[in-house]
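One structure below.
Just one protein chain is left out here, and the rest sit where they should.
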Amino acid sequence: MKLSEFRLKRRVQFYETDLAGVVHFSWYYRYAEEAEHALWRAAGLSIAPPGGEIGWPRVSASFEFREPLRFEEEFEVLVRVAAITSRTIRYTCLITRGDTTIATGTHTAVCVRQRPGGSMTATSIPDDIAARLAAAGD
Amino acid sequence: MKLSEFRLKRRVQFYETDLAGVVHFSWYYRYAEEAEHALWRAAGLSIAPPGGEIGWPRVSASFEFREPLRFEEEFEVLVRVAAITSRTIRYTCLITRGDTTIATGTHTAVCVRQRPGGSMTATSIPDDIAARLAAAGD
Amino acid sequence: MKLSEFRLKRRVQFYETDLAGVVHFSWYYRYAEEAEHALWRAAGLSIAPPGGEIGWPRVSASFEFREPLRFEEEFEVLVRVAAITSRTIRYTCLITRGDTTIATGTHTAVCVRQRPGGSMTATSIPDDIAARLAAAGD
Partner (left out) sequence: MKLSEFRLKRRVQFYETDLAGVVHFSWYYRYAEEAEHALWRAAGLSIAPPGGEIGWPRVSASFEFREPLRFEEEFEVLVRVAAITSRTIRYTCLITRGDTTIATGTHTAVCVRQRPGGSMTATSIPDDIAARLAAAGD
């Protein structure tokens, strides 16, 4: 069975807030990443297994911010696989607090092979990964 | 005189890297913010003066990532005012290392009045701020 | 009933790692804070309630690091109230992964009254807080 989405429950931490009293916007990208990696775990995968040679750097990432989040508020991060190509996965992300939409985002990661010395080359998504993730709605 | 851009020189810090050996993508949004706030200072302004009632939360922020940054590399963050409306400022951001384009981004901030208790209401950009910033190319 | 300790379960996030492939040490102080604030919530309190005038800045914080933590590892953060004075609370923190001790720390927070403009003055711990927390072993 392939997985297409994951719903992460989360609470705002003190160190995620800034002097305006709300979560600093840079954290939303990390929330989306947390949900993405939790989706992979739920699918029996790891985005970065020990000794692995495959990596998933971001190609792009964007968020639109509707409402602020404040200290100790509970919220949900719904991440969905929106599209899979031979080398990339595009995710959408919806952050909500109860019935309130907090933010919506999208990010795309590319599959790379990491070589000794640190260079990265785009490569096809390995079969064992492609076998476990599917675009939502497919 | 109005300012439209600022070029920030920066070096990658150890704590900005992740296990892939490169800067974690969430940092690019902070680099852009650093350059934006440095632009404001160069224009004689502060994005958050002590006791101020005006704030600038993000409406949206996006980046496209071309090449990684690694520990101790020096890079530049060029932030430009791309457009100003009565209540918002849109910035573009170009991150380079020497002649190499690392990432390009855009983000939009909205001018809000912060009330006791923490609520925020969109408001017109104060004249003393509008007098010091201009869209590039205007 | 007074609470003296809290055990937080946590998983290492990707953005908490650095180029050495392990959790950057600065995160341990945040893990301890997360557990401390969770202890307060379990005691029916908030370290920073909306509109509150009482704050708890750190006076000191230290950690000894024994073993590294790696991406996706699950670990526990045990925070204990070690001592309470009229104005301060000292906590100890034990981070473990299974039977392995990862790190041990201690931190002390002081109760302050925050005034408009941002100044902070040390003040006695309010009764409703003192009524819900007790030093472990008391």
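Labels for the chains are A, B and C, by order of writing; each one numbers its residues from 1.
Note that in this section a contact is a pair of C-beta atoms (placed from the backbone, for glycine too) under 8 Å apart; a residue touches a chain by one contact, two chains touch by 3 or more.
Everything numeric here is computed off the predicted structure, so don't read it as measured data.
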| item | value |
| --- | --- |
| Displayed partners of the chain not shown (whole complex) | A, B, C |
| Of C:Ser62, C:Thr101 or C:Ser124, the one touching the omitted chain in the full complex | C:Ser62 |
| Residues of chain C (touch criterion as defined above) contacting the omitted chain | 19-22, 25-27, 29-30, 33, 48, 55, 57-65, 68, 70, 114, 118, 120 |
| Where the unshown chain meets chain B, residue by residue | 13-15, 30, 33-34, 37, 41, 46-48, 50, 70-72 |
| Residues in chain A touching the chain absent from view | 14-15, 17-19, 21-22, 24, 26, 50-51, 70-71, 117-118 |
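In this section, only the chains that are shown with their structure count from here on.
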| item | value |
| --- | --- |
| Closest chain to the centre of mass proxy, which here is the mean CA position | A |
| Chain centre separation in whole Å, for chain B relative to chain A (CA means) | 23 |
| Between chain C and chain B, distance of the C-alpha-averaged centres to the nearest whole Å | 32 |
| For chain B, residues contacting two or more additional chains | 19, 21-22, 26, 70, 118 |
